[in-house]
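Only one protein chain is missing; all other protein chains are in place.
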Amino acid sequence: MGLDKIGIAKRIAQELRDGWYVNLGIGIPTLVANYIPKGIDVEFQSENGILGMGPFPKEENVDADLINAGKQTITALPGAAFFDSSMSFAMIRGKHVQLTVLGAMEVSENGDIANWKIPGKMVKGMGGAMDLVASAENIIVAMMHTNKKGESKLLDSCSLPLTGVNCVKKIVTNLAVLDVLPNGGFKLIERAPKVSIEEIKSATLGKLIIGDGEIPEMKV
Amino acid sequence: MGLDKIGIAKRIAQELRDGWYVNLGIGIPTLVANYIPKGIDVEFQSENGILGMGPFPKEENVDADLINAGKQTITALPGAAFFDSSMSFAMIRGKHVQLTVLGAMEVSENGDIANWKIPGKMVKGMGGAMDLVASAENIIVAMMHTNKKGESKLLDSCSLPLTGVNCVKKIVTNLAVLDVLPNGGFKLIERAPKVSIEEIKSATLGKLIIGDGEIPEMKV
Amino acid sequence: MIEKKVSNAAEACLDIKSGMTIMLGGFGLCGIPENCIQALVDLKINDLTCISNNAGIDNFGLGYLLKHKQIKKMISSYVGENEEFERQMLSGELEVDLIPQGSLAERCRAAGAGIPAFFTPAGYGTEISKGKEVRDYNGKPHILETALTADFAIVKAWKGDTAGNLIYKGTARNFNPLMAMAGKITIAEVEELVNPGELDPNQIHTPGIFVQRIFEGSNYEKRIEQRTINTDN
Partner (left out) sequence: MIEKKVSNAAEACLDIKSGMTIMLGGFGLCGIPENCIQALVDLKINDLTCISNNAGIDNFGLGYLLKHKQIKKMISSYVGENEEFERQMLSGELEVDLIPQGSLAERCRAAGAGIPAFFTPAGYGTEISKGKEVRDYNGKPHILETALTADFAIVKAWKGDTAGNLIYKGTARNFNPLMAMAGKITIAEVEELVNPGELDPNQIHTPGIFVQRIFEGSNYEKRIEQRTINTDN
């Protein structure tokens, strides 16, 4: 139902603004780089130590010493820079990165996010996510609206261990674009093509706020 | 009376140990670099951002972009490295520099040092001295035993604003080598050639400790 | 110049003992000290506390040490992609301390820089902040994190000279320069070891003062975890 992963990435790409430095998380966020709008110059930062990250390499250019935070082989664009991990997180903590896009297991209506641990089951670690969400002024979560069991990932409060509190500003899912309001609540901004408000309501467990006007369809 | 500045520098050079990184302050300490004992490899760090500092340049090699902390033109030895000021003080604060030699206006018998300010008269600033004395494990003060008025610079407590507390371990003056004891007091270790204990006593206002044995003459 | 050259990993790691705390550079398998990891296996020491951003994969990187049950505790930010790790952790054989990646990096640098503690916003409101001092700056809560040191830091660089100066390549830099600063003793293995004067002093990433032992490594595998290729024409 609704968008596929590429559709979510395309919709998030519309949020990019000229001159922004952007950190893209693993999974759907990584795809955003493929759909930068025309006339918009952005640079991608990967927290393992590159600014000016380019696309995957051709076979002959693969370099084990050149990877992104997802451990994927990448390329460096002209004008790129390499640096160490403390410099990388200086950029992130110091608010030099204008946008962070990352995935989530759960988001709460006050902007808390959980994406690093399922107690007793999955403990992969937070990597750079806690630094990113605690620091970024502008965080977009890219995720499916519900989990594999069909349960809503937009909750009144997170059930999983938190990655950060009061930090998520916008969520783009397969069903909708939602703003997390400063006083709490998921405000419905756009519907995915052919997805009804009722479908979004039934897939959202946290407080969903629907304004008076019409809710437009995403253009992707 | 006693040693000249070069003599003081020569005596301090005897304190160098193989493999040490050393920071030399402005004035007499700078001269120490000229008298490194044979078979001893040391490297000089200057806090404005060089490790592996060499001698002054030949006329044709003068480079405005290559100076030491005293703003003097210098050279870089093979194996040198340049770095920024935070990295430089990381080396200092992080105790990677094994010895700091600096000048002083006053030293107290508990190892306090004053060398950056004369209220109402001279306010040049502390530069890197406060970081150096607060961090170094091993600080040698190089100075004349008395000031221009003939007053002792080795006091029970400093009268001038402090640069650091409980930090000076050893003092080499024109008259003597003295250890600052952990519980306080200047312990006389060596006399300058032809300088008597009485002369040292009369030039030392703070607590002077003289052991039972003979006090040897410095060999410089 | 002060000479730091040793002949190989075995000589560099000779006095690393069971029960010690060791930092190892690298992000994933990128920039890891392959030669020294092998030397640690060969030493058959155990009860190690390892500080490293990741735990390698099964059978490579730190996964190799895990397989031989030489590690008592891992301090890392991300430990996915390693089944043996997960098994040891869930069974309680292995202690694990997970730290936000930026805090891990900054805590290493802080140790090397003589900064015993600093405030960061990372982890506030999460289980990471439990028991830690919280203070507001600029209207935002921050937690106090402390410096992280180790008996030995083991790093991997691209080029080095016998005075200990290091240059890293690409994203293989990552934690290496920070851990080089933080070790009581720092061992550097490099792909190419040259004489002092052959590296441009303007381009040194880790000044030699932080390195106590250096050697030219051999047989680097440099495995790739995610070989992603652009097949567009």
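Chains: A, B and C, in written order; residue numbering restarts at 1 for each.
Heads up, the rule we're going with is that a contact is a pair of C-beta atoms (placed from the backbone, for glycine too) under 8 Å apart; a residue touches a chain by one contact, two chains touch by 3 or more.
On a predicted model such as this, the values are computed, not experimentally measured, just so you know.
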Omitted-chain contact residue, chosen from A:4, A:41, A:59 or A:217: A:41
Option touching the unshown chain, where B:4, B:18 or B:84 are the choices: B:84
Residue numbers in subunit B that touch the chain omitted from display: 46-50, 55-59, 62-76, 82-86, 88-89, 92-93, 112, 120, 123-131, 134-135, 161-166
Residues belonging to subunit A that touch the chain removed from view: 18-19, 21, 41-43, 45, 50-52, 76-83, 86-87, 89-97, 135
Touching residues (missing chain, whole complex) on subunit C: 106, 110, 113-121, 135, 137-138, 142, 146, 167-170, 202-203
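Just so we're on the same page, only the chains that are shown with their structure count from here on.
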Mutual neighbours - chains that touch subunit A and subunit C alike: none
Chain pair whose interface holds the most contacting C-beta pairs: A-C
Central chain (by mean CA position): C
Most distant chain from subunit A by Cα centroid: B
Approximate Å spacing (C-alpha centroids) for the pair subunit A, subunit C: 28
Mean-CA-position distance for subunit C and subunit B (Å): 36
Residues of subunit A touching at least two other chains: none
Junction residues of subunit C - those touching two or more other chains: 109
